[in-house]
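In this view, the complex is presented without one of its protein chains, the others remaining in place.
Order of writing sets the chain letters: A and B. Residues in each chain are counted from 1.
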Amino acid sequence: MFRFIAAPFWITLRGMRLDELAREIEAEVVGDGSVEVSAVNTLEAAQAGQVSFLSNPRYAKQLETTRASAVIVSPGTKPTAHVTLLRAADPYFAFAKAMERLHGHRKHPFQGVHPQAHVDPSANVGENTVVYPGAYVGPNTRVGRDCILYPNVTIYDGCVLGDRVIIQAGAVIGADGYGFATHGGVHHKIPQAGNVVIEDDVEIGANTCIDRGAIGSTVIGRGAKIDDLVMIGHSVKIGAGSLVVAQVGIAGSVTVGQYTTIAGQVGIAGHLTLGDKVTVAAKAGVISDIPDGATVMGMPAMPARHGRRVYTVFMQLPELLDRIKHLEQQVENLTMIGGDEGVEVV
Amino acid sequence: MFRFIAAPFWITLRGMRLDELAREIEAEVVGDGSVEVSAVNTLEAAQAGQVSFLSNPRYAKQLETTRASAVIVSPGTKPTAHVTLLRAADPYFAFAKAMERLHGHRKHPFQGVHPQAHVDPSANVGENTVVYPGAYVGPNTRVGRDCILYPNVTIYDGCVLGDRVIIQAGAVIGADGYGFATHGGVHHKIPQAGNVVIEDDVEIGANTCIDRGAIGSTVIGRGAKIDDLVMIGHSVKIGAGSLVVAQVGIAGSVTVGQYTTIAGQVGIAGHLTLGDKVTVAAKAGVISDIPDGATVMGMPAMPARHGRRVYTVFMQLPELLDRIKHLEQQVENLTMIGGDEGVEVV
Partner (left out) sequence: MFRFIAAPFWITLRGMRLDELAREIEAEVVGDGSVEVSAVNTLEAAQAGQVSFLSNPRYAKQLETTRASAVIVSPGTKPTAHVTLLRAADPYFAFAKAMERLHGHRKHPFQGVHPQAHVDPSANVGENTVVYPGAYVGPNTRVGRDCILYPNVTIYDGCVLGDRVIIQAGAVIGADGYGFATHGGVHHKIPQAGNVVIEDDVEIGANTCIDRGAIGSTVIGRGAKIDDLVMIGHSVKIGAGSLVVAQVGIAGSVTVGQYTTIAGQVGIAGHLTLGDKVTVAAKAGVISDIPDGATVMGMPAMPARHGRRVYTVFMQLPELLDRIKHLEQQVENLTMIGGDEGVEVV
């Protein structure tokens, strides 16, 4: 199954005419389409022969100074004499396609399971899946087709990975969840009898940990993308298409809906339910269920509209204290000249 | 030392009579004890032939709908015609024992040190300890009996692990602590001459890092359980039976007492002392010592009773600001009609 791939195995930049690229990324050329391009680069760093990308209208001025041969922009962008524009309905997606066309995805230096990887004889690894040195696939685990297990990935026994799953280096799939029954001063380990199921088209970041279910499966839904150093506890379910950014921690038995975004360093307490299309802002601490479509922020997590007001006042707390002190002084003065202290006089 | 274990090596469900199981987990059968059971499952997912567990009286209604053959409950639970009850004094512990009896702990596909692991010739690995592929045990390190080092675990030189220690995949024990002396604009590395001592019955989670002492040992006390992606700095001492949940960071030279619980994503500043039976709530930032038995929360960490009030008011800050504005308006009105502005008039 293992086959070493002789050089050249690495990325070669493949030059092409700009109008040909435009056709492939579904963009409209405004300017000279005959120029040859061979790479994508930032507006600042791009050279002649390179394509760039205007991600934010704020930076539109850079269109006048970039040395790029062409810039991918949104449909409304005005033509400029300085540089050829590639107008695209979804410019970020057009940029992604240009990256793929000109740079391509990683070419692996071998095919199949590397001899310095370890795949248990009872495990099953699908066709065209690449298993790098130091990766481990445990007993009875099933890995689909066209997957990539990067170096030093560990997949414990009995897990199931779909097709086109990418696991970056050092990630640990299916370690025992944190389950102990404390009795007589001893924390007795509860067998973690479940597994992890990772559906098709999921990507898992470097050194991320996804613990196996105590009973049943921890599930990462189709097309979800998990960043580096994320902790996903036992029996968690992540819905299809959800995004979990770096260093997020999700405690056991949480259910996350579809197309939900959880930003960096968020913590989610156990047994909660987050709906579909929820957004959780970075560093938030979620301690209650969140309905579909809500955006929350803060610690503890609050609806974002409220949370923004809370944090605005929070940052003015010293001034607030001063205002209270001033009020107290005023009220004391008022009281002295006929206020509540003077009630009996009246 | 290495021996491959031929199939079947994996978990076989071992069916048994319910009354026999009840005897083993020290529960009282309320209902039909003659039924055969072979697995544990959640109340929702359980089928006939499976035992379930009522963890929370809130879910007692599910006793009427579960398809489980029996449910482990607390002693006061009323009998129901729908399902056999297994009343246990400590239901969670009974559940753990049922898991162990019916599912068992992981059976390893081999014994001893796997040939794809690396144990330094000067290291000592105890009897019946399993070292998975990709694990590394450095020079002069001593690992006790009945331990498990999962794939890609790294134990640096000179460390000491007791008996029945479990290290989940990717954990790093004994890396150099973060110690530099800055002089003349250069951060000079200070040799980290200590080690890590992990006492008996400790479990360390996946990709957790426990740095070696700069001088002396970083110590994880007997029976402590550390979750995934935890960072424990150099020369930290964790007392026996303490629980450290995922993504906690403990800076250098901190001392944590016995049976203390540190919840997820907590940070503890260097050189502090936490007492015995302390509880630190999730995401708290500890910046001062904590006495025995205290519960703290928040950033910065406060006694929980106070902290709960602080966070309650915090979430009402916009309303508080409105009340202050209203007071200011009222006081201005009062002042205009004879208040402190009018003092001189009087």
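Annotations for the structure displayed:
One rule holds for everything that comes next: contacts are C-beta pairs under 8 Å (C-beta built on N, C-alpha and C of every residue); 3 or more make two chains touch, one makes a residue touch a chain.
Quick caveat: nothing in here was measured; it's all calculated off a predicted structure.
Among B:272, B:294 or B:334, the one in contact with the hidden chain is B:334.
Of the options A:16, A:282 or A:304, the residue whose C-beta touches the omitted chain is A:282.
Interface note for the absent chain: among B:67, B:82, B:105 or B:118, the touching residue is B:118. Residue-level contact of subunit B with the missing chain is found at 116, 118, 120, 122, 134, 136, 138-140, 152, 154, 156-158, 170, 172, 175-176, 178, 180-183, 185-191, 193, 207, 209, 211, 214-216, 229, 231, 233, 247, 249, 251, 265, 267, 269, 285, 299-300, 302, 306, 309-310, 313-314, 316, 320, 323-324, 327, 330-331, 333-334, 337-338. Considering the complete assembly, subunit A touches the hidden chain via residues 7, 9-11, 40-42, 45, 90, 92-93, 95-97, 99-100, 103-106, 109, 114, 116, 132-134, 150-152, 166, 168-170, 201, 203, 205-207, 223, 225, 227-229, 241, 243, 245-247, 259, 264-265, 282-283, 299, 311, 314-315, 317-318, 320-321, 324, 327-328, 331, 334-335, 338-340, 342-343, 346.
By our rule, only the chains that are shown with their structure count from here on.
Measuring from the averaged C-alpha position of subunit A to that of subunit B gives a distance of 25 Å.
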